[in-house]
Each structure stands twice: as C-alpha cells, then as structure tokens.
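In this view, the complex is presented without one of its protein chains, the others remaining in place.
Should a chain be cited, it is by its letter among A, B and C, assigned in written order, with residues numbered from 1 in that chain.
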Amino acid sequence: SDLSIISKESVRATFPNREVTSHKGTFGTSLIVAGTDHMPGSAVLAAIGAIRSGTGKLVMATTDRVASVIASTVPEATFLLNGLERICQGHIPEKIVAAGIGPGIEASESVKKATEVLMESGIPLVVDAGAIQKRNNWKAKGPVILTPHPGEFSRLTGLSIEEIQANRIELARHYAMHHHVTVVLKGKYTVIAFPDGETYINPTGNSGLAKGGSGDVLTGMIVSMLATHDNYRDAVKNAVYVHGLCANIWSEKYSETSMVASDFHRLLPLALQRIERNK
Amino acid sequence: SDLSIISKESVRATFPNREVTSHKGTFGTSLIVAGTDHMPGSAVLAAIGAIRSGTGKLVMATTDRVASVIASTVPEATFLLNGLERICQGHIPEKIVAAGIGPGIEASESVKKATEVLMESGIPLVVDAGAIQKRNNWKAKGPVILTPHPGEFSRLTGLSIEEIQANRIELARHYAMHHHVTVVLKGKYTVIAFPDGETYINPTGNSGLAKGGSGDVLTGMIVSMLATHDNYRDAVKNAVYVHGLCANIWSEKYSETSMVASDFHRLLPLALQRIERNK
Amino acid sequence: SDLSIISKESVRATFPNREVTSHKGTFGTSLIVAGTDHMPGSAVLAAIGAIRSGTGKLVMATTDRVASVIASTVPEATFLLNGLERICQGHIPEKIVAAGIGPGIEASESVKKATEVLMESGIPLVVDAGAIQKRNNWKAKGPVILTPHPGEFSRLTGLSIEEIQANRIELARHYAMHHHVTVVLKGKYTVIAFPDGETYINPTGNSGLAKGGSGDVLTGMIVSMLATHDNYRDAVKNAVYVHGLCANIWSEKYSETSMVASDFHRLLPLALQRIERNK
Partner (left out) sequence: SDLSIISKESVRATFPNREVTSHKGTFGTSLIVAGTDHMPGSAVLAAIGAIRSGTGKLVMATTDRVASVIASTVPEATFLLNGLERICQGHIPEKIVAAGIGPGIEASESVKKATEVLMESGIPLVVDAGAIQKRNNWKAKGPVILTPHPGEFSRLTGLSIEEIQANRIELARHYAMHHHVTVVLKGKYTVIAFPDGETYINPTGNSGLAKGGSGDVLTGMIVSMLATHDNYRDAVKNAVYVHGLCANIWSEKYSETSMVASDFHRLLPLALQRIERNK
C-alpha cells in the first residue's frame, strides 16, 4: 500500500549526517517570508523552528519592526528588510536552498505574487498560513509543500471542515496528486501526501501543540530540513515527526495545557538528540 | 453553607480534559486589553499568564510600542494595534470566547467605554486594575469577573481598606450579589464571590506574590481558563488556585523575597502538571 | 571597636520577615533614576537587582527607548518616562519609600539637580555612578548612601586611587562622618561607613564581580532593601553581603571569568533562600 505511518527508525535512517568537516555552507541558507506588525511573533517562531533544525544560515524576509523583535530572540537570523515587497520585485537573496512563506502574514495580492516569484525560482518552497490561497495551479520549478490545517485546507478546496476531517487521507492525497504538490494536512495524525500519491501518517504530537504558533515553528523546521536533506520527502516527513516528538518530550515533565510554541527552542536540541543518538 | 475552601481535588475534577484530537480552535481565542507606554510590562505579564493556561490563541489589544515588547517575550501572541481605541469603536476581533481588560492601563473614559463594549458583547469578561472603576451598574450580556485588590475594592465601593479587610467575605459577597458580578477580592486568602452568593476562599499563595505584576498574571490566567472551561465558575476558581500554587512551588526551592511575576512563565507548566497528573 | 565584618548570621537576623498577610504595599515602591540611550543596560541591571530583592513595586525613571529595553527583561517594572527631566522639575511619583540615582547616566547639571530634589524629599537615597559628583555638602532630609568604586571616590575626594586603596577604611569613615552620609566604598572587601563612624567590612564576593554592570545591580538591591528594611543600616549591609554571596554561589559551579551582571537574575533567588532558610 502507499499509506504508511512514519517510524522513528525511518526518521533516524534518513536524517542527514553532519560531516566533521562541514561548515555553514554545507547546510545551506534558508529564506522565510514571515511576520507583519500585528503578527510579529509568528516570524519569531518560524525562525526558532528553522535555526534549531540544522540549516546553515537563515534569512528572514520581513518588516523593520518585526526584524528587531526576531533579533532579540534569534540573533542567528539575518534579514531581508521590506522582505515581502522585495521578493515581489524578484529580489531573492543569493544561495537560498530552501524557502518558506506565510507565517504571520495575511492573504493578499503581494503574498500571492511573492509566492509565485518563489515558485518560479526552483527553490523547494513551503507554503503556509497567509500564503495558502486558492489558485488554479501550483505550477512550480521545484517542490511545493502546502501545510494547511483543516481550516486552511477548507479555504483551499472549498470543502467544509467536516468533510475534510471525515476524509483526511483521501482528500490530501487527491489534492497532492491533482496539483503536483505535497500536502501536509495538519492536526492529530497529520497526513503527508506526495504528488505521486504516496501518503504518510504522523504518529507523534499531542494537545500541547493545539496552540497558536505551533504551525509557524513547523514551517521553519520543514524549510530548515529541506536545506539539509537531499530528498525533500525525507525532509518533510522528518520535520513533521520531530515536531510532534518535541511535544511528547514536553509532556514527560510538564502539562500539555501549558506548552507554548516558543518551548521548541529548548525541546528541539533534546528531540534531535534522541533521533540522532538512538536514545 | 455557601462558603467553602477551594481544594486541589475540586480543581483537578473540574479541570478541562485536553482531547487528543483537539486543535487550537478547541481551546478558544482570548482577548486582553492591556498595557500603555509607561506600563508595558503588565501586558507582558498578562500575556504570560494567558498563554501558559491553555487558551488556543491570544490577541493582545495594545499600543504599537507595547506590542513589540510583548512579542519579544511572548511570540505566541498576536495583536490588535491601537487596541483600546479600536475596541471603543466597537471593533472586537472574531471568535473571541473570553476577554480581559485593565492590566497596565489607567482609569479613563476610553477604558470605561471599552469595558462597556465588551460587556455588551456577551463574552465572559475579566475586569482588572485600571478598568475597575466605580459605576452604577455592571449590566452585561455575559459573566463579569472583577478582580480588585483591597485598594481597588475600596475605590469601587467607597469603603476604607480597613473596613474591607475586616470583613472581606461579607463585602465581596454583598457586592457580587448586588451587582450580579463575580468578585475576586485578592490578597492572602483571596475571596471569590459569585452573583448567587456562593463564596470560596483560596488556600494557596504566599508573600512571593506580594509584588507588582502578580495580579496581571492572574488576569491572563482567568481569561485563558474562561476560554477553556465550560463553566465560568470553575475557570475563576481554578485560575486563582493554580496562581497561588505556583508561588507555593517556587518557595520549595527559592526565596519568596525574590519571586517575581515573570517567574510564572516557568512555574505554570509545573503547577498544571501537578493538577493534571495528580502529583 | 566600631569596625566589624558582616556575618551571615547578622544578615539573617536582620532580614525582614515576609508576613503571610503581606501585599505589594507592605514592601514599598522603589524609584530608580537610570539609563541613557548609550548606557541602557545599566538601568536593566539595576532593575534586576531591585525586583529580585523584595521591593513591592519598582518605578524606573528613564528615557522612552531605555524603558522598552527594560520592559522586555523586567516586565515587573513601571516607568516614569522622561524620568530625569521630570524629577528635576520636582515630580516624584507617589508612595516612593526608597530611591536610587546614577546607573547608566553621566554626570551633568540635571543629574545634580535631580539628586538634590530627591535629597530634599526625605526618601532614603542611593547615589551611584553618574550621580556621584563632588559637592560642598550632602545635606538631605533622609539617609544618603554613596556607592563609589575607588575611581568614583577619587573623583569625589580629589585623592588618588592609590591613596584611597592604601587607606580604604579610614577614608570612607572620614568622608561618612564629615558629610553625614553612608559611604559604600566598593571593591574586594567593600567598606561600609555610617555617619556616626560605625564601619563594616564585607567578606563576600569574588572576581566574577569585576565586570561592568555589577555595581548597577548592587544599587538596585540596596534601594529594594531600603524599601523593605526598617533600619537603613541593615538594608545597606544586607544588600552588600548578599550581592557578594551571589558571586560565591556562582563560583560553586561556573567560572568567575564568565560571570556577568545579568546572572544575578538567577542567583538572587538562591542566595536569599540560603539567608532566609539557614542553608
């Protein structure tokens, strides 16, 4: 069958080796278009997800004000200021090997335009949140990964949330095959459907993730793993699995009620250790 | 009798279950109107209290400058900029299931107006600090919870602090019944009086809470628990109990002299774990 | 003799009890005038020292920009914006029971003026850093505590640093008696001389404190302890002792080379616990 559950062993087996002679160039530069003045935190959270997941460098395309907020939590990031506008104008920084767009920005014509510019670049692209807009086609020169939660998938497909939840696997797979994109349909048992119909179910995660901001971290993680994995499919599956694993580790000691998205800053180093060191 | 002491068992019994299939919508969106340029930290603290207590999403209605400060500590929050003014004009963001107003803002006509707009919305409302102003009636379409410390209760009732402290239970109950509101009269042995006269005493907490900012965290916690509890009475009692429990946990290791309100960021995940896991 | 070494037992014996029925009013409101745009961090550090040392509330008198920086680290603080100017104009916020001036501000006419306004208020006053300026008299309505390091004491007295270091006890005592102030002559074996000539030597501290910013934290701690102690002498001695104790605790686990002033944020809760719980 082309439906499987992601296993810890498969994540471990496909997780990139970090050669002793590696340098930041080895792990690529990631670009994330995120954050507006009334949703600055989503950009911070996407940046946290990215820098903790292995990318060599991170460029955040955002506003001046959001950049200051990010820099005080994630000093590892650099910035493309006036980022959304500049990407609309075709300005993509050099050496980007993976990109994401959407956290903390609302659907608009410029978001649509910027998404298209990125799709035409051939860079593997994660499309999330405000960038998930209905469109006739998702033709792109590189892999496109859509990460809708059921509400966003409803906006994308016109189906009701109830219909979607009743038929998550089939609908995600259908959309993926029809549009030649990867669909990460989020929620308990996140479904990952690839363009060829191969579909995966994620077993990790818990209600600690049922909070604003968890998805923004995931976007950063997928982008970062796209930058470090040879195979984009492994990157997507591994990011989704490890994201949920962080919540599982949290709940060993703390209340799920209390988990918040910025806790990933401390959880990712532990979660990835468990993957890499077989603990 | 209609006077009881809140017990750990009652908190545990009424604490909301987090279904495995939950998502951020399950736990509702909270709105808190808080913070001005000379009291930005109160808004940060209310936000900390809220995001750590279970709400699915948090919107902070505040000024531009305060929003930047909040975002660097609480990236999970989103913002209604120019928040106080916009709420005065009747603009309440969509899907709000619980609200609070007052931390870090001074009494003024616009605070009064914004409080009224919220009272008319039917959303359960916590009224704290600068929003605690004397008024003829507190008629509202939903539950109203006032959280005065004795000084604020004095301002509200015209009674002296001495009179209040000598007669905390009766006065809180009388005000609650007369005005059809819930009164949380804060201080050692916080009194919670409901509109029907049912009254509770909180046994938790210590002098570590006798600091500017503790009350702001409590406001955030009550709002967040209103968003996640079916019964607003349980939300209020549970928030007050857990707030004090955090201080008790603190003093297992650290000096009460040194506790500060931002310590709730680390204490709430432990305190709620003790409630939920019966430790 | 009127020369003694501060002992842990004396600190413990004079440390204020925190009554179970206390509230933030019990522990007083502190005011600290600190920080300029090129030295914002000193204000942050003074605020950390203050909020962790027991004061009920803290008002920082500073600039807009510095206020935003403080608020993101110390959300417990509130602000008197344009603080230095407003105090020069005689505006002292209500209910202040202890004050400090100097960290992160340079000597100037307005600092001198603000210092005088505070001296005339009768509020116990810590004078540090930029506020330590030579003057004919230090006549004040309340206790004045000067906290010079040897360089600042040289500026104050016209003596060379060598002369000062060769004769720390006598010179501190002489200045204190002559000017009716308390002199805290900092450095290894800090000397505390009171106006009547009683003099103390502090045994705690190590080279981890030999860093820019340590003194700013001490200023905040003394102000905060002035707000909570009945006797200003105990406040000064206890603050100096506990300040050094924090460095001693640090060096149980970490390198003194690496200690920085913001580490007091985590050390004070442990240090005060040891004092209060006889550990």
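One rule holds for everything that comes next: a contact is a pair of C-beta atoms (placed from the backbone, for glycine too) under 8 Å apart; a residue touches a chain by one contact, two chains touch by 3 or more.
Given the structure is predicted, the values throughout are model-derived calculations rather than measurements.
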Checklist entry - Of the chains that are displayed, which are in contact with the missing one across the whole complex? => result A, C
Item to check | Candidates C:V11, C:V33, C:V69 or C:V183 - the one touching the absent chain | outcome: C:V69
Item to check | Among A:S7, A:T26, A:S110 or A:N167, residue touching the chain not depicted | outcome: A:T26
Checklist entry - Which is it among A:S72, A:Q133, A:N206 or A:N248 that touches the chain not included here? => result A:S72
Next on the checklist: Tell me which of A:D2, A:D64, A:E106 or A:E170 is the one touching the absent chain.
Outcome noted: A:D64
Next on the checklist: Out of A:N137, A:N231 or A:Q273, which residue would touch the omitted chain in the full complex?
Outcome noted: A:Q273
Item to check | Interface with the undisplayed chain - residues on chain A | outcome: 18-27, 51-58, 64, 67-68, 71-72, 74-81, 228, 268-273, 275-277
Checklist entry - What is the set of chain C residues that contact the non-displayed chain in the whole complex? => result 37-42, 44-45, 48, 65, 68-69, 72-73, 104, 149-151, 187-188, 206-207, 210-214, 253-262
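Just so we're on the same page, only the chains that are shown with their structure count from here on.
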Checklist entry - Taking chains as nodes and touches as edges, what kind of graph is this: line, ring, star, complete or other? => result line
Item to check | Same or different residue numbers at the chain A/chain B copy interface, by half rule | outcome: different
Next on the checklist: Suppose each chain is reduced to the average of its Cα coordinates; what separation in Å results between chain A and chain B?
Outcome noted: 34
Checklist entry - How many angstrom between the C-alpha centroids of chain C and chain A? => result 48
Item to check | Contacts with 2+ other chains: residues of chain A | outcome: 72
